[in-house]
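Note that one protein chain of the assembly has been removed; the remaining protein chains are unaltered in position.
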Amino acid sequence: MRIAVQEEEFDLGAEANAFAAGDDANGAIVTFTGVVRDLATGDLDVMEIEHYPGMTERALTKIAQEAMARWCLGDVLVIHRHGRLAAGDRIMMVATAARHRKDAFEAAEYLMDYLKSRAPFWKKEITSSGADWVAAKDEDEDALTRW
Amino acid sequence: MRIAVQEEEFDLGAEANAFAAGDDANGAIVTFTGVVRDLATGDLDVMEIEHYPGMTERALTKIAQEAMARWCLGDVLVIHRHGRLAAGDRIMMVATAARHRKDAFEAAEYLMDYLKSRAPFWKKEITSSGADWVAAKDEDEDALTRW
Amino acid sequence: MDVLYFAWVRERIGLPKERIETQAATVSDLVAELSAREDRYAAAFADLSALRVALDQELSDFDASLTGVREVAFFPPMTGG
Partner (left out) sequence: MDVLYFAWVRERIGLPKERIETQAATVSDLVAELSAREDRYAAAFADLSALRVALDQELSDFDASLTGVREVAFFPPMTGG
């Protein structure tokens, strides 16, 4: 299990390859990568991601441990960036390795659902006309009810 | 959309990076990678994958098109190998890109469920004591009923 | 018409592909015709519930018509992924 909270960018391909190079018993590897989307108006200058150092690592570790306890997983990876990002930049990724695909998929979705609403990150969209904190979506909170 | 049926190995990391480098509108990228698992006895010499040239490409294309029609996806990738593989080798991968994670996850699971039971591949496990065709699992056929 | 065999069906029948002249109206008729030919066919087709059939590279059924079909393939349930 690896949890990384970092300002610098990460290489999805290198991370995926390193993660998948683990135990041969893991027949199924799932990755999810979040990418900064531009605004509908196409004028996103910067996406600023604030976080709560200390709590962030604790919250992500707890979510990952919970996933390891609920599904039969060989390994879990969570990387989340903070700081200033641009449209097209990769914000975060999770990866799960399991014997069976069902466990790998469900655990990855669980990680994403909890990470969205329970890890202390806040996004701010900065355009030439101002800055707006991204509002939490009801559907993200609702997504937790299925677990 | 890209469908590749090939004997040679593929680089998960390079494929994931190339796939994720697409449209900025895709905030969510999911990949699934299937890896040859060793047998419980630890003596798998070769996993031989037979396929039906012509039908394989048609079936995978149809499954991918169906996924594009059912979910709001920016892109789909399917790579599946055939021939002789060893434990730890990567057999196949699918990738989905979407604005929202729910579409990316569901479409990837759909692709996997259909690819398992509707694309003409057959696996044979070869050990020092003989060769066995892998039997289809009822649970893989049952997985289709949820879509 | 071309008839193709895959996986253990191919191994049991002993060839991957053959050209067959037949008047069989349906897949089932073709199976009966082949099974009557030789034991190795009868053995391969003994349990149809363990087999799948594709007509011109599309999955089909054993009661489907062969009219206009150029390629028939028999194989066990797929195990890709």
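Order of writing sets the chain letters: A, B and C. Residues in each chain are counted from 1.
The rule we apply is simple: a contact is a pair of C-beta atoms (placed from the backbone, for glycine too) under 8 Å apart; a residue touches a chain by one contact, two chains touch by 3 or more.
Everything numeric in this text was worked out from a predicted model, so none of it was measured.
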Displayed chains contacted by the hidden chain, counting the whole assembly: A
Candidates A:22, A:88 or A:120 - the one touching the absent chain: A:120
Contacts of subunit A with the absent chain, listed as residue ranges: 34, 49-52, 54-55, 58-59, 80, 91-92, 112, 115-124, 133-136, 140-141
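Basically, only the chains that are shown with their structure count from here on.
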Chain at the geometric heart of the assembly (C-alpha centres): B
Chain centre separation in whole Å, for subunit B relative to subunit A (CA means): 23
Multi-chain contact sites of subunit B, meaning residues that touch two or more partners: 34, 112
Shared-contact residues (touching 2 or more other chains) in subunit C: 81
